[in-house]
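One protein chain omitted, others in place.
After this line comes chain A, so read on.
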């Protein structure tokens, strides 16, 4: 585990993905739809990635391709990559894709990820260094975790430079000056 202490990596592994059981499992209570505490053979269950990964290694389950890598999403990405709300579909789109690609045996996921990142990267690039003063633009809500980190890296270094160029603390505004007084005060 290269990222043992990486909090994003840990949160990412909590993503729910759909799996099909090859074997029946007794007394686990994983399947909320079933009346008993068992999982039937062949039933589809949503499991967090870390559990699915372990069960997959023991060949107890097979992993279905998550919805964010299905044909519909791919068509939308091809149409206009920058406008697709990937954050809503899967916050850890790229990280999950990288981990899940070898497990589902779908070789097109890798190139799909690269294509998506290449297209969306240009959008991040064009916005990141220029819109330093715009507060939370709408486009930020579409970005995945990785893209947000990229955007933040550019924005914060540009903001640090602007601050330095204005002369640091000499021109810092007193916090009270920016506030508007309420009429009933």
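Odds and ends about this structure:
Here is the rule we use: a residue touches a chain if its C-beta (ideal position, glycine included) is under 8 Å from a C-beta of that chain, and two chains touch if they have at least 3 such contacts; residues count from 1.
We adopt the following convention: contacts and distances are computed from a predicted model.
UniProt lists the omitted chain of the complex under the protein name "DNA replication complex GINS protein PSF2" (options: "V-type proton ATPase subunit F", "DNA replication complex GINS protein PSF2", "Myelin protein P0" or "Cytochrome c oxidase assembly factor 6 homolog").
Note on the undisplayed chain: of the listed residues A:37, A:57, A:78 or A:156, the one touching it is A:156. Across the entire complex, the residue among A:67, A:83 or A:125 in touch with the chain not shown is A:125. Interface with the hidden chain, as seen from chain A, comprises residues 94, 98, 101-102, 107, 110-111, 113-114, 117-118, 121-122, 125-126, 128-129, 146, 149-150, 153-154, 156-158, 160-161, 163-165, 167-168.
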